[in-house]
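All protein chains but one are shown in place.
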Amino acid sequence: MADGATRLFIPRDMAALALGADGVVAAVERETAKRGLALDIVRTGSRGLLWVEPMVEVETPHGRIAYGPVSARDVADLLDADMLNGGAHSLRLGRPEDIPFLAKQQRLTFARCGVIDPFSLEDYRAHGGMAGLERAAAMDAAAIIDEVKASGLRGRGGAGFPTWIKWDTVRKADADRKYIVCNADEGDSGTFADRLLTEGDPFTLIEGMTIAGLATGASKGFIYSRSEYPQAFEALQRALAVARRRGVLGASAAGSGKPFEIEARLGAGAYICGEETSLLESLEGKRALVRAKPPIPAIKGLFGKPTLVNNVLSFAAIPWIMANGGKAYADFGMGRSLGTLPVQLAGNVKRGGLIELAFGATLRAVVEEFGGGTLSGRPVRAVQVGGPLGAYFPERMLDIPLDYEAFAAAKGLLGHGGVVVFDDSVDLAKQARFAFEFCAVESCGKCTPCRIGATRGVETMDKVIAGVQTERNLNLVRDLCEIMTDGSLCAMGGLTPVPVMSAITHFPEDFSKGSRLSVAAE
Amino acid sequence: MSLIKELDYGTPIRLSEDEVTLTIDGVGVSVPAGTSVMAAAMSMGTKIPKLCATDMLEPFGSCRMCLVEIEGRRGTPASCTTPAENGMIVRTQSDKLARLRKGVMELYISDHPLDCLTCSANGDCELQDMAGVVGLRDVRYGKEVANHFETDSPLALPVDTSNPYFQYDPAKCIVCNRCVRACEEVQGTFALTIEGRGFDSRVSAAGVSFLDSDCVSCGACVQACPTATLMEKTVVEHGQPEHSTVTTCAYCGVGCSFKAEMQGDKVVRMVPYKGGQANEGHSCVKGRFAWGYATHKDRITKPMIRETITDPWREVSWEEAINRAASEFKRIQNDYGREAVGAITS
Partner (left out) sequence: MKLVRAGFGNNNVDTCARVCHSPTGYGLSKTFGTSAGTQDFKSVAKTDVIMIIGANPTDGHPVFASRMKKRLRAGAKLIVIDPRRIDMVKSPHVAASHHLALRPGTNVAVLNAMAHVIVTEGLIDESFVRERCDLVDFEMWARAIAEERNSPEAMEPYTGVAAQDLREAARLYATGGAAAIYYGLGVTEHSQGSTTVMAMANLAMATGNIGRDGVGVNPLRGQNNVQGSCDMGSFPHEFSGYRHVSDDSTRQMFESLWNRPLSNEQGLRIPNMIDEAIGGGFKGLYVQGEDIAQSDPDTQHITAGLRAMECVVIQDIFLNETAKYAHVFLPGSSFLEKDGTFTNAERRISRVRKVMEPLSGKSEWQATIDLSNALGYPMSYSHPSEIMDEIARLTPTFAGVSYEKIEQLGSVQWPCNDKAPTGTPIMHVDRFVRGLGKFMMTEYVPTEEKTGARFPLILTTGRILSQYNVGAQTRRTENSVWHDEDVLEIHPFDAENRGVKTGDLVALQSRTGEISLRAEVSERMQPGVVYTTFHHAKTGANVITTDFSDWATNCPEYKVTAVQVRRTNQYSDWQERNAREDIELRRIAPRFATAAE
């Protein structure tokens, strides 16, 4: 690192890489060498403004200035425009924190993501990291859990179960060994928050899990990541190595006097492994079949021991809560949905990306204010929230607030916070068929409603779409949905009817033969 | 004499000092703590429909036939995986439950051949019994749907007859996992698995034929199978037995209890007896299957004598043979003394 050299921040996040970030780095190195400029390039995560990736930031006396989307071809031009001093350019976005998409967010969990060097513990500390763990290390377990309770945090993986109850159950379980398992098998279509965080700020996850270890008496943690996320897995490995070397993990984790170690594992790409019990089977090296509950994992989980299974986002919320107090976290949000939700906006939308918002903001605000409407410019017709098992909402229902209870009342779910936008070219009958197909492909095959039902759903929807005995077959789909909802062993089969029934309920016109015959015939 | 049918509580009998009392369909019942709702119901004679549950195996919760309603609980939990608790109020029958069970059965039958009359399990098939119990009358998913049983279906697999004693017919498999679990939990060999995912799931001896696999032919999987998927070849050939007698295996010192299941004086199969305290319903390849020697053509059934060992044997009456033995022994004792004869028993 050259003293006094200008610092340039270029993301190494998977989305940025896919959009040519490494090419930008190479171009910068080439061009600055040519010009004899001393530069210090810091590879960061992404701030989650995906439509302007690769977003390059330069450190100036007036703060960081962002440019984007930058391609390798733009580099010479940008340097000519004095980018290193924040010079004007058509790609200049200004101070990142002033970009409305970011300025209007409430970034607690993602405060550091895209800002810091993901593998620099100093950088992490300089931005508020480790404060939560250091505080927790001096507290007793019950007091930590009281703090989590005060925050009102609910499971961010999708189920929305009060986090502190799980923690307390594991804490009170009597066993020679307990485990912390982080579900990082982010498989919902249109979601990427877990990935952004593990690539951009892995210490937050490590800190959150370590606090959970102290609070529950577990001495070993596992992070179950996925093979589709090689970048995230590598980031985890690097960060874990740093954490071990620096004593954050080890025989006396963060100086607490208690041992805690974390191991990262890689799944093989089955959606069902996002289901917690199936994930545990997979971690044990078995076929990823869903387990019947009870017993719940908090009592009998990994290798039969009490196990706390939380999503990446749940663990990642913990350091802020421990550093700032549960009460401060609970000041965000509405009703029983407290704190912030990292929404992931994708699909047919102008500005996609990560939007961390206090609960209570409306879906319309997400789609219109942040997203800026559809990319195609056509009217929004449907928005699916909560991944492939979430409901399709029609445009008229977009004023629904981001709130677990409001979504449940509307027969939908917030899930992991994925929001996918469709314009008016979408055929909801085909989307309903897709829901069954997704379930058929991803079903573990254990319980009958999901194993056979999903395939029968695809076949019956094909008949509906083809206009074969439409009403009779649509009734059969409804009956099947009841059996899958009430009869399935886990949420995979149990929630598949959510997109199907929401499509049938809100978009009945797509399911009658006459109106969509032309589409079906395509 | 009739066929001995052993009660199946659906989940293993739990032993506990503590008792819990609950109400099932309005009737109070007390059971040892840890007992499933299913077994609690069975203990008072209420058979909750089931396919994947059997009391030789830990509950699995996959078939979804045993759903019940429990006051104060969301949804319809499976009675096999739900432990009975004090004060629980359980309903095993309701319109909703009837609808769900019939709907699940409709799904099962939509991927099952309708050849009951010519099926080897006819009369001893839990799938058939349950279809009857839930009153399934119509399968609405129609023909020409994905299935494992039509010979031209891309999912159809051939019958595996490689094992000398039993066969595996994937067309009839309902993926209840009972065989896989029996191989793991009861026998401890881990030879079987489910291959494929979702609708494609099917039992497999880890990708090879049963004979070439790690299978030790203990028969636990065959016994666990609720359909004709895993079936003794003797039953395939001769049909279902009509009476049975409990007896003890003649092989090793474990002394397993078996039901000799018979047609007349012909053994159709030997099935380990759950009530047998030495084996508690388990068996090995010898006791379970290797009893055919009893009627082997090499059996000698007539007494025989000869003067010297190089003479051919001569068939004689019992009386003559016994008299010969007795008179020879007496002669020897006379000629060589009392100690010149002896006996060896097994």
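Letters A and B mark the chains as written, and numbering starts fresh at 1 in each.
Please note the rule applied: a residue touches a chain if its C-beta (ideal position, glycine included) is under 8 Å from a C-beta of that chain, and two chains touch if they have at least 3 such contacts.
No experiment lies behind these values; they were computed from the predicted model shown.
Student: Considering the complete complex, which visible chains touch the unshown chain?
Tutor: B
Student: Where the complex has a chain not shown, which of B:85, B:115 or B:315 is the residue touching it?
Tutor: Going through B:85, B:115 or B:315 one by one, B:315 is the residue touching the chain not shown.
Student: In the complete complex, the non-displayed chain touches which residues of subunit B?
Tutor: 164-165, 185-190, 211, 216-218, 245-257, 260, 262, 265-267, 275-279, 282-287, 289-296, 298-310, 312-315, 318, 321-330, 332-333, 335-346
Everything that follows uses one rule, which is that only the chains that are shown with their structure count from here on.
Student: Can you list the residues on subunit B that touch subunit A in the complex?
Tutor: Against subunit A, subunit B makes touches at 59-64, 67, 75-76, 78, 80-83, 96, 99-100, 103-104, 107-108, 110-111, 140-141, 145-146, 174-175, 177, 193-194, 196-201.
Student: Okay, in this complex, where on subunit A does subunit B touch?
Tutor: 270, 287, 289, 292-294, 440-456, 459-460, 472, 476, 479-480, 482-483, 486-489
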